[in-house]
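Missing here: one protein chain of the complex. Every other protein chain is in place.
Moving on to chain A:
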Amino acid sequence: MKQFLSFVRKEFHHILRDRQTLLILLGMPIALIMIFGFALTTEVKNARFAVLDFSKDNATREITNEMETSRYFDLAAEIHGYNEIEDIFHKGKAKLILVFPPSFESQLQHVHNPQIQIIADASDPNVATTLTNYAGNIIMDFQNRYNQERKYPYTIQTRVRMLYNPQQKGTYSFVPGVISMILMLVCTMMTAITVVREKETGTMEVLLVSPVSPIKVIVAKAVPYLIISIINIISILLLSYFVLEVPIRGSLFLLMSESILFTITCLSFGLLISTATDSQMMAMFISLTGLFLPTIMLSGFLFPIENMPKALQVASNIFPARWFYQVVRAVMIKGLPLAAVWKETVILGGMAVMLLLASLKNFKTRLA
């Protein structure tokens, strides 16, 4: 036990002394959550729009007003003829223009099918699609209210309800993704590097001559990174809950336990890499390209697994992150209990045990 504690203390000295790395390890999750949460969102907020209103009646004013008060749009300009449209888009004054035909409200009351033209700047097609959808929804809402107020006959409307993520917030799906990414990076890569570093500097040789057992060396290496990972999980969850307003529907305890299980799986992976390589460069290379990239691509975080070719679907099974991602989504966003994710839990646990055994077996107590 004394040997083990000396070892853990030493590992902490290493980590605490290397302030830059520590800062990166603890700051990266925060930065990633912020970047994904605010910058890489598919949501568009406060897009500028312009209005070309040929009728200027109550209805058109009300729609314009609705648009402007929504959090998605800001009124940038009112224009007075089709010839101004090009100019607006060229100068980037607006991304979307609403065109109301003459006598809009009287058409609405008598003919029932007035048309509003929505012109969007589709040089960025994703933004354009999103914005036209938003605008369409706002107009639809207006129409519903307008119909109700005036006791007009019902019109059939389709109503789509987005379960679990009613506002279709982009943030929801990436929080589990970021958690798996960070844990993978911190645990797998950092542990792999830290063990290999001892081989490179030659200190491993001295450790092998000492009476410390390999399991103590290996576990002691992993402990500090386990703690850093737990700090990271907590900071990610706090940030996503309080800043990005992503709800945590399931049990927080279950979520933490599953995260720790995944952390252990990643640590074991890192240890296995470290026993199989002799240089820090190689360890980093294997962790990044062999593990980190496929994890991002195949865990279902960026691309849905269901859409992948069969072969890749099968391949995705060997990456622990794939299972963990499903667990986090189920527990955090759908609020499911352990009973719903027991299969994934067992798989993750099994992977951890197998990887640990493999790295212990691989850890040579003799040089040759």
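Everything that follows uses one rule, which is that contacts are C-beta pairs under 8 Å (C-beta built on N, C-alpha and C of every residue); 3 or more make two chains touch, one makes a residue touch a chain; residues count from 1.
By our rule, contacts and distances are computed from a predicted model.
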item: Undisplayed chain, where the name is taken from the UniProt record, one of "Cell division protein FtsA", "[NiFe] hydrogenase maturation protein HypE", "ABC-2 type transport system ATP-binding protein" or "Heme exporter protein C"; value: "ABC-2 type transport system ATP-binding protein"
item: Contacting the left-out chain in the complete assembly, out of A:23, A:140 or A:206; value: A:206
item: Absent chain, residues of chain A that touch it; value: 2-3, 5-7, 9-10, 13-14, 17-18, 201-203, 205-212, 365-368
